[in-house]
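One chain of protein is taken out of this complex; the other chains stay put.
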Amino acid sequence: MKSLKLASASAISFAAATFAGASQAEDLTLCWAAWDPANALVELSKEFEAESGHKMSFEFVPWPNFADRMLNELNSGGQLCDLLIGDSQWIGGGAENGHYVKLNDFFEAEGIEMSDFADATVYAYSTWPKGTPNYYALPAMGDANGWFYRKDWFERDDIKAAFKEATGRELAEPETQKELLEVAQFFQGREIDGQTVYGAAIFTERGSEGITMGVTGALYPWGFKYENTPGSYDMEGAVNSPEAVEALEFYKEFYETATPPGYTNSYMGESLDAFKSGQVAMAMNWFAFFPGLYADPNTGGDKIDFFVNPPQNQPGSTLGGQGISVVSYSDKQDAALEYIKWFAQPEVQQKWWDLGGYSAHNAVLESPTFKDSAPFAGDFLEAMANVQDFWQEPAYAELLLAMQKRMHDYVVADQGTAQEALDLLIEDWTEVFEDEGKL
Amino acid sequence: MSSFSVTDPSPRSKWFAGTLVILYALITMVPLAWIMLTGFKSPSDAISYPPKVVFEPTLEGYVNLFTTRTRQTDEYLQANPPKTWYEEIVREYDMVIAGPSKFGERFLNSVIIGFGSTFLSIVLGTLAAYAFSRFKIPLADDLLFFILSTRMMPPIAVAIPIFLMYRQLGLSDTHLGMILLYTAVNISLAVWLLKGFIDEIPREYEEAALIDGYTRFQAFYKVVLPQAATGIASTAIFCLIFAWNEYAFAVLLTSGTAQTAPPFIPTIIGVGGLDWPAVAAGATIFLLPVMIFTILLRKHLLRGITFGAVRK
Partner (left out) sequence: MSESTATRAAAATPPRVARKIRGLSDRAIAWLFVGPTIFLLLAINIFPLIWTVRLSFTNFKANRNRPIEWIGTRNYERILTDSDIWLNMQATAHFLFWTIFFQVLIGFTLAYLINKKFKGNDLWTTIIVLPMMLSPAVVGNFWKFLYQPQIGLFNYVVGFFTGKDPSSFEMLGSVDLAPWSIVIVDTWMWTPFVMLICLAGLRSIPDYIYEAAEIDRASKLRQFFTITIPMVLPFLMLAVLFRGIENFKMFDLVVQLTGGGPGSTTELTSINLKREAFEKWRTGYASAYAIILFVTVFGLASIYVKALNKVKER
């Protein structure tokens, strides 16, 4: 009740204030995850500080704790963050529970067009209900789950010969999920330069969203669907389709036969560590990290290359990325909106990409120089063309935690079968939607 | 009897017992020693295989603990040579120091909340303990048990309504909110411990003072308090240690402004995953005060950990 009142009150006050246009120097706090792109945003924001006179502070939380901390902060009506770059799945809750300020009027008043941003990102990061012109965020950071590998190893003659002998194929960037596994298995346990190396680092983390983000990387290419008909919540036969079962079994086989020992609870950080320490030939991770990986003095540059999550029955990548929202509990909403207005400018967006952030602005993405501006830029466009996201329902956390449990129980703790895991998942999800009154 | 006591162990069994205990003590110290060592390792030494016992010490972990760093272009790096020793350490990774990290703030929060709640618990606890010790209070035993039983609730269970209550009152993520909460948790310990200490002060002292014309308050203030000083001090340290170490409430009810060090330290990340040397450095700084307090407290330790149930 309280937050609803707050939300409407703040919506009114914001409307009044924006058009009054009064501005005084504020100390704004922006909350986001603690990762490479966040450093780039700090650099970028220095310009905003100089232009506007506002001071920017940042609160960056590591990924494994990010959702927990920030959703707790929003739900407690906290005023820590004025601006929040929140994960795509939070948009439903952010909108329905009144955590985020609705931006339609503001966009209209300032002439910010959503059509200037890539469709997939607007759909995923900004709209609620999905696909309707109700905007609660500006696409801030496009992202998807992709792969990177040791190019120097893939190019070595001895390794290439050994691969040819083992599989009868040429060693190259995998074209399908099954090839991916084959390559990973080939590297598993191999001696390279006197060190035992392993196939690939994949996501298996239990606590937040890790294993779900990893598993969906296999599910989507196999043709997994959340519902038979979108919006109907009928999951029987979709979530546990034969393709989904096969994909899940595939991921478990991948985990068991092609990952380094001890990677039972690994997510972004562990994947980066495994790759940078030369332990693995390949690793999955978000595109967000690719600029940093490419710049790494030890395993970057010539030694690394990137590829999109390979298709199987169809192309498909797990969506990451975030939109930037104004928190409705903030009492500095005008200044926060000023920041968004500044951030939406094409020049700033270009600079954002140059510094290592993934702009979602068409002016940047469609620029003829974009594809060649980084070795992963083309892959990024390709990935974003076929992204799928998890549920974005207000009850997303319940849905996610259920999936985390079922997937980790099956893949890592080796309990039951893939069919059983997915059947149980449907039961869990059905219960959630019943509680929601949607079933 | 005096030269040969049947209850005094033989020199051989003493030696045997001593060896075993010392062995256990040494083994038990290994993890703590490892934390402190890791704080002085470079990130690559920290994750080397096999684990390194001998290494070249560096302050990198401590520098990373207290700073945030960003990558910079080669031109920038060449144009701005490092000025200080800590800049130099960061430069080895082509980074520059962007500013102080949040560790200082979080540590300060721990200090503020720790001392604030300790002060409150001691003030309230001393008063209540004195009353329980000296006056006939109806249902005193039940009340005392009630005070103790509040400690049996799982913190997560308590946190649910506290979260809702603080949200209504605007106490979420505030120092005041955390101080009040820790006081409420600590007060059972304070009352039980202090009651024991005050029980030990002979009533005759106060009675003499009352006869001399002191009021109850004066007798309490001028006679009992000085006598109970040691007890109050050790109770205070126990309260402080609890507040210092507490994690569950801190992680659920604070997000930034009032967040203490325990939820923060495990999340110090470097360029990839956890920056172990920095985590170890933070842990070292955070654990050392408690170790010192423990040594100071050793005489009253037993009493503190059993709520005064065991006194000797």
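For clarity, chains are labelled A and B in written order, and residue numbers in each chain start from 1.
Here is the rule we go by: a residue touches a chain if its C-beta (ideal position, glycine included) is under 8 Å from a C-beta of that chain, and two chains touch if they have at least 3 such contacts.
Computed from a prediction, not measured in an experiment: that's the story for all the values here.
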Could you tell me which displayed chains border the chain that was left out of the figure? A, B
Of A:Ser57, A:Asn134, A:Asn228 or A:Thr264, which sits in contact with the chain we cannot see? A:Thr264
Identify the residue among B:Leu65, B:Ile113 or B:Leu181 that touches the chain left out of the display. B:Leu181
Which of A:Pro62, A:Gly98, A:Pro139 or A:Gly321 touches the chain that is not shown? A:Gly98
What subunit A residues would touch the chain not displayed? 1, 3-4, 68, 71-72, 74-75, 93, 96-98, 206-207, 261-265, 394, 397-398, 401, 405, 408-409, 412-415, 435
Write the list of subunit B residues that the hidden chain touches. 5-9, 13-15, 17-18, 20-22, 24-25, 28-32, 34-35, 38, 47-51, 120, 123-125, 127-128, 130-132, 134-137, 143, 146-147, 149-165, 167, 180-181, 183-184, 187-188, 191, 215-218, 220-221, 241, 244-245, 247-248, 252, 261-263, 265-266, 274, 276, 279-280, 282-283, 286-287, 290-291, 293-295, 298, 301-302, 305-306, 309-310, 312
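Operating definition for what follows: only the chains that are shown with their structure count from here on.
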Here the gap between subunit A and subunit B, centre to centre from mean Cα coordinates and rounded to Å, is 38
Note which residues of subunit B are touching subunit A in the complex, please. 47, 68-71, 93-94, 98, 102, 163, 166-168, 172-173, 252-253, 255-257, 267, 269, 271-274
Per the contact definition, I'd like the list of subunit A residues that touch subunit B in the complex. 2, 29, 34, 36, 39, 42-43, 59, 61-62, 64-65, 69-70, 72-73, 75-78, 80, 268-270, 272-273, 276-277, 292, 295, 297
